[in-house]
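Below, a portion of the complex is reproduced, with chain positions unchanged.
Labels run A, B and C following the written order; every chain starts at residue 1.
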Amino acid sequence: MPLIEVKMIEGVFTTAKKQEMITRLTDAMVAIEGESFRPYTVVILEEVRSGDWAFGGKSLTTADVHAIAEGKVA
Amino acid sequence: MPLIEVKMIEGVFTTAKKQEMITRLTDAMVAIEGESFRPYTVVILEEVRSGDWAFGGKSLTTADVHAIAEGKVA
Amino acid sequence: MPLIEVKMIEGVFTTAKKQEMITRLTDAMVAIEGESFRPYTVVILEEVRSGDWAFGGKSLTTADVHAIAEGKVA
């Protein structure tokens, strides 16, 4: 405890970035709950297909996400 | 808010059908909660592998789902 | 198949509204997949506590959601 499940669009984060994500999220959680919880802290990353995610009915593709990353989308 | 997560067997719905699913589910939710919630309404579609879904212990494959679609299964 | 899981903040929707939500989401899904899928279509509504939901790090309370509903939040 706790369980941290992260859902994201596929093809956005590299393996190195995902490893960093696991480290940072685990550390963020341990900073709150205390170091004794570290071995109980589970992180699971789940990827969904490009386009299979929407805000307000508008699909986000992997390309859209890269555009957001580059600051091309408000 | 809210978050609508839809799980389905892979290979059943085309990209166009999935886009229509996002639109219809978002519209259905906005019809209840009010138009002001549209930008907060998130839809995520998740596909699982053929066979990795069961009712009453009986697996459903992509082929089974197509058979249901064609009305070949009660 | 499919499974539609909806997460929302508690205390926002009445029992009647939630029943309407189940009906509309089921109908939206059946409109896409075909009537033969109706008995296989599962909807589960899950409520989280007021404040236990955030966009961009900002918590949403039940009161915030009512304010959005009344159009008081952009």
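Observations on the model:
Quick note on the criterion: a contact is a pair of C-beta atoms (placed from the backbone, for glycine too) under 8 Å apart; a residue touches a chain by one contact, two chains touch by 3 or more.
As the structure is a computational prediction, the values presented were derived from the model and not from experiment.
Summary of assembly composition: all chains derive from one sequence, 3 are present in place, and the complete complex in the structure file consists of 6 copies.
Simple rule for what comes next: only the chains that are shown with their structure count from here on.
Distance between chain A and chain B, defined via averaged C-alpha coordinates, is recorded as 22 Å. With centres taken as mean Cα positions, chain C sits 15 Å from chain B.
In chain B, the residues that reach two or more other chains under the touch definition are 27, 40.
Those residues of chain B whose C-beta lies close enough to touch chain C in the complex are 1-9, 12-13, 17, 20-21, 24-25, 27-29, 31-34, 36-37, 40, 53, 55, 60, 65, 68-71, 73. Those residues of chain B that touch chain A in the shared complex are 15, 18-19, 22-23, 26-27, 38-47. Residue ranges of chain A in contact with chain B, taken from their complex: 7, 46, 48-49, 51-57, 59.
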